[in-house]
Every structure is written in C-alpha cells, then in structure tokens.
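Following this message is one structure expressed as structure tokens.
Yeah, one chain of the complex is gone here, protein chain that is, but the others are all in their spots.
All chains are identified by letter, namely A and B, in their written order; residue positions are counted from 1 within each chain.
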Amino acid sequence: MKLLPSAVPRLHLLAQIATAFSLAFSGLALAQEPIKIAFIDPQSGVFAATGESGFMVLDFAADYFYNDKGGVLGGRKFEVTALDNKSSAAESQLQLRRAISEGTQIVFSGNGSAVASALSTAIERHNRRNPDSQVLFINYAAVDPILTGADCNFWHFRFDAHSDMKMEVMTSHIAKNPAITKVYIIGQDYSFGKAVGDAAISMLAAKRPDIEIVGNELHPIGQVKDFTPYITKIVSSGANAVITGNWGADMVALGRGIMDAGLEVPIYTFYAAYDGITATLGEAGKDQIYVVHNDFANPVTAPLRLEFTAAYEAKNPHQDITQPRIVNALMMLATAIEKAGSAEPYDIAIAMEDMRITTMTGEELWMRRDDHQAFQNLNISVHTNEGINIDTDNSGFALRTEFVVPRDETITQSSCRMTRPQQ
Amino acid sequence: MGKLTIWIVFAAVLLVLPQIFDSVLSLSIFTQMTIAIIFALSYNMLLGQGGMLSFGHAVYFGLGGFLAVHAMMMIEFETLSFSITLIPLVGGVFGLLAALFIGSFSTHKAGTVFAMISLGIGELVAASSLILVSFFGGEAGVSGDRTFGPPFFGIDFAQDDHVYYLAAAWMFFAVLCMYLFTQTPAGRMANAVRDNPERAEFIGYSARRVRFISFAMAGFFAGIAGGIFAVNYEILTEENLNAATSGRVLLMAYIGGLGFFIGPVVGAVVLTLINSLLSNYTDLWMLYLGILFLLTVMFLPRGLTGLLMMHRVAWQLGRMRLLLLPYTLTAIPGAVFILGMIAMIEMSHAEDAEFVYLGLALAPAGYGSWALLLSVTAVAFFILRRTLPRLHEAWAEANTLPRLQGHKDGRP
Partner (left out) sequence: MIEVLIFATLNGLVTGLLLFMLASGLTLIFSMMGVLNFAHASFYMLGAYFAYSISLYTGFWPALIIAPLLVGVVGALVERYGLRRVHKSGHVAELVFTFGLAFLIEEAVQLFWGRSTINYESPTLLDFPLFTLFGQNFPVYKAFMIFISVSIFIGLYFVLTRTRIGIIIQAAITHPNTVANLGHNVPFIFMAVFGVGSGLAGLAGVIAGPVLTTFPGMATVLGSIVFVIVVIGGLGSLAGALVASLLIGLLQSYAIASDVGMQDLLDLLGVSFAADHPLNDIWRLTLPQIAPIMPFLLLVLVLIFRPSGLLGKREG
C-alpha cells in the first residue's frame, strides 16, 4: 500500500504534461477541430430501430451536405457519435456527461418525451451550473407540448411539430369529412396518450360539435397481448373513425386487430409508418391508415430530396430516411454556425432564434424565438402502394400525402416564458 | 492485513479515486457505482444471507428514491428545510417503511412462495406507478433540484464531485452498517434460517421473524441507494422500480458471488463498467452480458469472487507460481477464441460493406473473412482443448500440500 502516495502525484504530473501539450497544439488545430455532435438515443433494446436509423441519417447527412464539401466555418467538420441512452432518463444523463467530458457541445435526441424532458432539464441545469462548458439541445422528435410550453428553456430547440399542432391538423381533416360522425379515441395509458385524447376531444368539439365521441379508452403501454377486446368495444360503439397516439408494437397490434375484425374505418395516427410497421400493415391497411407528420411524403418531386434519398439508400439498402426533420435540424444548425461565426452553444442558439431556412423539399422552416418551436407545413398522408415513388421497408407501401396545411395555419400561441441566460 | 486496515484502505480509495480519474464521465460512473454497490449489497442481505430470492427488490429502491425526490421538491418550495446531505436517509426511511408493510405478509414463507409474491408486488407497484400520476409523475417521472436547501459547509452540490463525495460517504456508512449487521446475532440467525429453518426454530428463533428483520433492513439500504440516486440524477421514473431494475440487481449480486460479503460489490463494479463502457463499443452489449451471466451461473456458481477465492489455498501454500504458466498458456488461446467468436457475432450484425475489428478490415459480404475467422477460432479452440487438462493438473498440484495427496479445493 506504499504505492499509492507516490503514484498519485506521478499520474497527476503525466496528466498535466498531456494537458500542456494539448493546449500548445490547440491553437494550431482550432481551425480544423471537429464540431462534435452527440446523438443520444436508444441504440440497443426494443426501441433501437428508431434510434439507429436516426443516427444513420444524421451521420450520412453531415457527410453529404457539409463534411464532403469542406465543412463549416472554413474547414471544421461535423463529427457525429451515437450514444446509447437505452430509452432511459438516467442513462441519458450518464451519456450527456460522457458527451460533455469528450468536449461535445451539441446534443441531438428525441425518442420519447420523458427522456427528452429529462435531458432538457439536465442540460439547462448543467449550463447554469457550468457556464464554461455549455450544451445545446436539438430535439428532433419528442412531441410533448410542455417542452416548448411550461418547461421550455433557452437551450432546447424542437424541430418536430408538437402533438397539439398535429392534433389541430388531424381534427381539421376529420372535420372536413361529413361521413365521420362518431369518433373512438384509444391510447396508451401515459402522459402522451392522455394528451392526445384530451386534445382530440376539445378540438373536435370546437370544429364539429355534431361529432360524437363514442369512446375514450386508455390501455396500459406495451402490456396488451391482444387488442381484440378493445376492438369489440370500438365495433359496438358504431364508430366511423378511430384516433390513436399509439406507437411501436402497440400501434401494429391495434391496426392489425382493427383490420382482422373487418372494421373498415379510417385510423388517424401519429406513428404508423417505418421500422417494420409499414411492411407489417401491408395490404390490409391500405387506404385506412392516416398519419400526421411534417416533411412532405410521397410523391416526392423535390430534386434535392430525391438525390439525397438515392445516395442514402445506395449506401444503406435496407434503410429508409425515416425522419427528414433530422436533416432540417442539421441544416439550420450549420446555417446558424456560419451566421454566428462560432460553434459555441450560446452563439448558435442566438443565431437560430427567428431563423428561416429552406428544407430539402423546398419549403420554408421557421424557428420561433419565443419558445424555440419550429414551424413548417404539416401533412396528412395515407398508407398505400399507389402514387408513391419512395417506398418504405422495401415493401412497396409508403405514405402518400393527401392534405397539406400551410405553415402559417399551424402556428399556435406560445405559452413559454423563457429566461435567457446573461453572457 | 487487519480488518481495520481494510476499511481504512477502502475509505482512502474512495477519497483518492476522483483525483486520479477526474473527468466528468468517470465521476459520474463512480457515483453510479456507489449506488449500485449499496443496492447490490442490500439485495444480498435477502438472497445471499437470508436465502430469500426476490424479483421485486427495485420496489424499495424506487419508493425510497421517489420519496427522496419529493423531499427535494419540498426543500425547493420551502415546505421543509434540511440539508440535502440527509436526503439518502429520507429514501432509507421510506424504503424501510415499505419493506415493513410488504414484509409483514410476504416473509411468512421463503422459497418459491416468497419469490412469487415479490414478483407480483413488483409488477403491481410498477404498474401503479404509471397509473398514479400525481405521485409518480407517470412515464416522465418526477424531478427535483438538489441545489436548494441550506448549504453544507458552503457546498451547494451543484458540481458532480460534491455529489460523488456525498454518495461515497453514504456508501461507506451503508457498507459498514451492512457488514456490522452480518456480525450481529440477527445477521447470524439470518444465515441459520437460510440454511435450515427447522433447526433455527428448534433453538427458539422464529424463522419468520428473522426473515422479516433481514427483509426490513434490505429495504432500508435499498431505499438509501434510491435516495442517493435521487440526489445524483435529480429524477426518478418508472424504470427505477420495475422488473428490469429488479433483474439487474439480481444479476449484479449473482455475477459477483452470493456467498461472500464482497461479492455483490465486485458484481456492482463490473456490471456498472459493462453497462457504461461496453455499450459504447457495441450495441450488442446486452447479448454479451446475457452470455456472461449464463456462463457465470453454469461454471462459476460462486461468482467472480468465488473464482478469486478459489485461489486462497494455493496462495496460502505459496504455490501460485505453479499456476502462472498454465494460466498464460490457456489465456492466450482462450482470448483468441473469445475474440474470434465476438468478431463473428459482430460481423453477422454489421450493416456496412466493410467492418473494422481490432484494426483488422473485414468484409462481411465475402467468404474470405468468414473463413479466416472460423479457422482462427477453430485453431484456438483446438489448442484450448489441449491446454485445459494441463491447467487442471497444475491446479490439483498447486492445491495439494507436498506429499499429501487427495486434498482438493474445487476445480477451475
């Protein structure tokens, strides 16, 4: 045990020498130093498929649009690392600390509002407690309205429409269809499922008071073996449309159950595509599943989007670009870095506020300053195999956009009271 | 080395560790380890020392943690005022209360009945936590802020190293208490009841009561671990009390070794490292963890600590050097074999056309790389089959006194 007292200073000395060397060289290397992006999302476990495909798109887009063309800020390249948060709030914090200790200042995340909300809080606290190593949070998918509402903060930017915005679009589409008179709402028993139900009820009541809500059911998340009992209730309620916020296996099982029972009513959803779901719904779900989403689906005509998709699928034949908004987020980030002339989170954040960029599809995307919520056109698309030019899961099926709500009509009131840090 | 020396060294290591590895990441891994160590040791009070197999130990960890977060929130909103350093105790007290309540009916029997009740309670509590949103916060959980409350000697625990020292101090205290508990009559009786409840009853102890005491203590320490978790992460969610967390603590205790006090500590350290480091190199880390776990159960029933402790006899006989060469001879082909297997698993999973492994560029699509890996692995396996018997012989020799045959203390 005599070893310890002498070994510690020696190790310390080593560390100091290393630091001194790296400092000496950093002045030289700064221009070429990469801009590190940590992609904190599930890379293992049941939800890994979404996280993996998201990472592949971001990594590919960083190379395709920037690194291969010489990077940003005169030669700095993006370096994207996937960090596995195992869909857990605590793991996300661990990975955040890992990213910070590796000098990363930009975090992408989005799968699961609970995780995103934990990360958002953790990043806000970290930045407050450690002003010398701040972090920027790019949320590309978590849709709980609270993230840009009551719990908003300066470091968080959301590139997906939140669930209330999507529900506005969905209910508008339903309201336009006079054949729909009875709506059944079913969702997973947690905050998002409940929020979807509450929003649907209040918005339908405002738009079409004659529509009757014939059911508002919550089922345990990920626990239901067989949806048939629920479907019996839907059938006997006489509903002629179903609204659900379900995702993952719960979405597939619900959709298949409705089809097996021979119930031919439209199903309005948020997450009924990609990662095997499209292939599984297949022929049975044709023209029956409606999905609300941003970034136009089929038929794609924008040349940039087509080129990008072709290049991506040439490299990854078994993958789809499941979430084009990841590319939108990266584009706005790069534009903001160039505009600010800096890759410091605070400067990027200031630059992104009120920024407008043109996406791959050619539409304009606007980042509102008040709450850091992005706005762009919202679409309602139907699951089909006709009139599409980019299919999903190599199944011949994909989403085809039926109904587009222009950006300005999707804008909702901001309820965020942001406290801006003083720099 | 006396017992006191061990404790002093333990404390010194805890103090010095963050000075050597001082990155944000290593600090947070150390804090995670302290939590895992307390939790795994508390689990061993049930399974290792008391013979109660629980599939729902996360309930006490989680309930303690949730109450701790609520206490932090009360401090933040000034309903309560005490130092954040006492938050782990809040967790412990509520872990204890939960264990007292549930233990009052679940410890009547040991064995399968106990295991099944713990499973049922675990599922019930986890499911209720998603339903009772006002207390558990639903899927998003509840979060607090540790920096409020009266500062502790000027420290407000905003920085991670402050939290580490707080966690390490509590861990030291908890480990010491749990160790001392094993030395008390109650701790000794727990072992007796585990081994033979009838005899324990005959000498006048109520097996049920002894189990109940162990159970309550285990709940208390699990709650402390939950409280430290609350301070460190400032958030608790459903996953902290669900079956997966209960399963993980079982894994830690078992891989570490149930029969030794230090076993769960080893398990907690190893699993935390695997969990936080391995997952960066491969997304199949859970698969490797599963394989490691199965191999441990099959070949090392006494866990990793058991593997180390097997060498005690040879060490005391001063014959460790007899094992040196056979170990090296086995370790080299063994390592090649394992690395070859891993390479094949990873390659079958690889998406890209090229796959770089240990600096070696492999092509998953072609037959060449597969043939190379297969042959290397097969050769290593063949050599391994030759060297293992020699290791066996050396083992027998190292564990035998000179000219005193037939004294064997297990085999590798």
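Assume a contact is a pair of C-beta atoms (placed from the backbone, for glycine too) under 8 Å apart; a residue touches a chain by one contact, two chains touch by 3 or more.
Keep in mind it's a predicted model, so treat the numbers as computed, not measured.
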Visible chains that the absent chain touches, using the contact criterion stated earlier: A, B
Candidates A:Ile213, A:Val235, A:Ala302 or A:Ala340 - the one touching the absent chain: A:Val235
Touching residue (missing chain; options B:Leu17, B:Met73, B:Leu119 or B:Ala169): B:Leu119
Among A:Ile180, A:Val224, A:Val291 or A:Ile357, residue touching the chain not depicted: A:Val224
Residues in chain A touching the chain absent from view: 45-49, 189, 217-220, 222-226, 228-233, 235-236, 249, 252-253, 256, 260-263, 275-277, 279-280, 282
Residues of chain B in contact with the chain not shown: 47, 53, 105, 108-109, 111-113, 115-117, 119-121, 123-124, 127-128, 131-135, 243, 247, 250-251, 254, 284, 286-287, 289-291, 293-294, 297-298, 301, 345, 348-349
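Definition applied: only the chains that are shown with their structure count from here on.
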Chain A residues touching chain B - in the complex, by the definition given at the top: 1, 4, 8, 11-12, 43-45, 48, 52, 83-84, 86, 88-90, 93-94, 97-98, 100-102, 113-114, 117-118, 121-122, 125, 129-130, 144, 189-192, 220-221, 223, 316, 318-319
Chain A contact footprint on chain B (complex, rising order): 9, 12, 16, 19-20, 23-29, 32, 127, 130-131, 133, 138-141, 143, 145, 147, 158-160, 229, 233-235, 237, 239-240, 276, 279-280, 283-286, 351
